[in-house]
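Removed: one protein chain of the complex. Kept in place: all other protein chains.
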Amino acid sequence: MVVSPVHFIAVPLLAAFLMPILAKVNKNLLRIVPGIVLTYLGYVSVVLMNRVATEGTIIEVLAGWSAPWGINLVYTPFTGFLATLMIAMSFLIWLYSFKFKKVDDEPALKYFILQLMLTTGSVGLVLTGDIFNFFVFMEIIALSSYALTAFYRDRNGAEAAFKYLLIGAFASTLFLLAIVLLYSQVGTLNMAEISVRMHDVPTSMKVSILVLFLVGIGIEAEMFPLNGWAPDAYSQAPSPVGVAFAALVVKAGVYGLVRITYTLFGIEGSGIGPFLIIMGGITLVMAEITALKQTSLKRMLAYSSIGQMGFVLIAFGIGTHEAVFGAIFLMFNHAIIKGLLFMSGSYLVYNTPNKEIKYLSGYGMKMPVISLFFSLGALAIVGLPPFAGFWSKLYILLAAADGALYGLIALILVVSIIEIVYYFRVVGRLYFGKPAEGSIMRKPTVGGMIAMSILAIAILVVGFYPDIITGYIDAAASSILNTDEYIKNALGAVNELTPVENIIQ
Amino acid sequence: MILFTISIVVLAVILIGVAVYAVMQKDLLFAVIATGIMSLILSVLFFLMQAPDVALTEAAIGIALTTIIFVITIRNTSRREDEVPILKESDASEMDDKQKAKI
Amino acid sequence: MENIDFNQILSIAIYGSAVGLILIGLYAVLMKKHLTKIIIGLSIIDAGIHLLFIAIGYISNGTSPIFSEKGISLVSEGTKMVDPVPQALVLTAIVIGFGVTAVALSLVIRLYRHHQTARIDQIKTLKW
Partner (left out) sequence: MRKLLVLFLLAVIAFSLYKPLSTIEFGADRMGSIENPTTVGAYYLSKTPSELSVANVITAIVVNYRGFDTLGEVSVLFLAATGLGSILYRRRKEGEHSISISKPSSQLLQAGSKLIYPAILVLGAYVFIHGHLTPGGGFQGGAIIATGILLMMMSYKDFHLNHTVLTWIESLAGITFATIGIAGLIVGKTFLENFMPIGTLNDLFSGGIIPIIYIAVGFKVAAELAGVLDTLLSIKEK
């Protein structure tokens, strides 16, 4: 059996269905199985990334019906890059949460299943080439995130989950409505085919569909008016889940936004680009100003995460190769840096009331390694050289300068200063605050230390030698910008069955 | 054709009426039963529009199972939409001031 | 009687009731304060969208897409079958909707356990 993209979905699903039985045999299998699955998927990722670099886009046909008749998986350099990133981050999250719960506790079973399903949903959403299948994976992500947010049996978790559920269920309903209207116009569900037939759709219909899609997917991408769920969910969910939100869910959301705007509707000359820039700008400013006011560390990190997504939206809105390159680089950086910040941050605030920053005085001496990790993450995310975050911000600024968007450059610089202020407030308190008495430190687990060290090393390595990653990102940026190639690849074999000029009016 | 049109129009009108009733009714049990009836009408409409599979799904899931999980929820929570919270001793200490002022 | 446009009436009735359901559900989601009522609103929106999708797939005088004993010949004789794709998708959507509703209601029960109330205006302890 040759490795193929469908392994990303079939293998973890098989494992998830198997886990309830395995739990009855031996409880310890529970936490080992996700690791084995993710290791295998890492191997698949490596093989496929090499194959996609040499042979170009990989199309996997499912159930023997090639697109547009059946569902297909499209493994382009872009989707492959995101899938690899998600698998790698899931593996680190698994390491981090290895000792998360005692396995004889019943919820541990559910925790590991839900995390595995969250990974499956995110990777599936990125790889699928079918809009309704996309919706199904969106629901898989959504349901597992609701359950994980409410995982702790306290009142705030349930409330955050309910808020998330209300916004999320509403959004996915609108997404379904968009699919309904789209199907009535184009008579197909394959994204490449939709893109071909989109030219004949009347403008008023197009606008309605686009708005519904943007609202539907904007939730997961944390776009401005729809991100009310994020701070609560991030701060109330168990800490590995916070990492998973930043590294998987939001990435999947942004991917969906980009796929829908770039491939389905076309970014050029449609007014979508400026719209994305404006929405991204509002998201960025609102989030960073709110982050400045936060007293709880996790909420501050959550708002900072929303702000970063604003950056990504701006960059995708500019739409040049350089900007898209910067955006994908930032997505990668955000995953590893926010991952490190959340992991180290949750150890810092483990025993402080309400996770408040003001109790963190002098932790730099008490928890030196964790504080060091947190400070590294803070330095990297605000974009100081020579850390990873610097390069992505630089590319986005250069792209903005190319497009003569000087207002945008000023905005980004001002926001960066705000970022520096609130991150250094925490770092300063860690190292220069007066140590408080009597607080009990949480000793990090071995798995957690390994995960954080890997992330810290990744940040440093990418910071000093960005070349090891830029090749992949460059290929990814070219692949998302080249819609025609996507269509050609996805529909390739069956073009004689769907003559493009034979489109229904 | 005439019979088909008349039945669809009548069902559509009842559908809207039942949905409005479900939203306006303060007694949640009645509201849930109204949504069950809504599912029933929907199921008939699906059947009339040549979708027997969907009609069967809506009948089994929409009418029976969704209604029953709503009823179980109402049994475990409150039945009136304008309910007054019942407070236990242990929870009273955790209330905020606004809530205390209300009672 | 001949000049009555049945399709016109039907489209108003079906599309109107589908959009009506969506709007009624939206009203409940936005205005109502009781958590259970909000979930009822969500399921009403869902119902409206399902109805709309089936209506889009419907073809006048079509038959259901199931081949009977002599079904295959029906195709060539010009009798039309309605579009099967919306039906398959609505089937999926109904099942997914049930899953979401079940999780939502379990959260309502959880919130009631913590707060002894299911009204949204009395349990907002988290900041927006």
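To keep things simple, chains are lettered A, B and C as they appear, and every chain counts its residues starting from 1.
The rule we apply is simple: a contact is a pair of C-beta atoms (placed from the backbone, for glycine too) under 8 Å apart; a residue touches a chain by one contact, two chains touch by 3 or more.
Nothing here was measured: the structure is a model prediction, and the numbers come from that model.
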Looking at the whole complex, which visible chains does the left-out chain touch?
-> A, B, C
Touching the absent chain in the whole complex: find that residue among A:Ile58, A:Leu95, A:Val126 or A:Leu143.
-> A:Leu143
Logged for subunit C, residues touching the omitted partner chain are 7, 10-11, 14-15, 19, 22-23, 26-27, 30-31, 55-60, 64-69, 71-72, 75-76, 80-81, 83-88, 91-92, 95-96, 98-100, 102-103, 105-107, 109-110
Determine and list the subunit B residues touching the chain excluded from the picture.
-> 52-53, 55-57, 60-61, 64-65, 68-69, 72-73, 75-76
For subunit A, enumerate the residues touching the unshown chain of the complex.
-> 1, 4, 6, 9-10, 13-14, 16-18, 20-21, 24, 60-65, 68-71, 106-107, 110-111, 113-114, 117, 120, 124, 130, 132-133, 136-137, 139-140, 143-144, 146-147, 150-151, 153, 158, 161, 181, 184, 187-189, 202, 204-205, 208-209, 211, 497-498, 502-504
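Definition applied: only the chains that are shown with their structure count from here on.
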Whole-angstrom distance, CA centroid of subunit B to CA centroid of subunit C, is 13
Note: subunit B sits from subunit A at a C-alpha centroid distance in Å of 36
Multi-chain contact residues (two or more partners), subunit A = none
Mind pulling the residue numbers of subunit C that touch at least two other chains?
-> 35, 108, 115, 125
Any idea which subunit A residues touch subunit C in the complex?
-> 132, 136, 139, 142-143, 146-147, 150, 154-156, 158-163, 165-166, 169-170, 172-173, 176-177, 179-180, 183-184, 189, 228, 231-232, 236
In the complex with subunit C, residue positions of subunit B that touch it | 1-2, 5, 8-9, 12-13, 15-16, 19-20, 22-23, 28, 31-32, 35, 38-39, 42, 45-46, 49-54, 57-58, 61-62, 65-66, 69-70, 72-74, 76-78, 81, 83, 85-88, 91, 96, 99, 102
Complex contact set, residues of subunit C against subunit A | 22, 29, 35, 38, 42, 45-46, 49, 52-53, 56, 85-86, 89, 92-93, 96, 99-100, 103-104, 107-108, 110-111, 114-115, 123-128
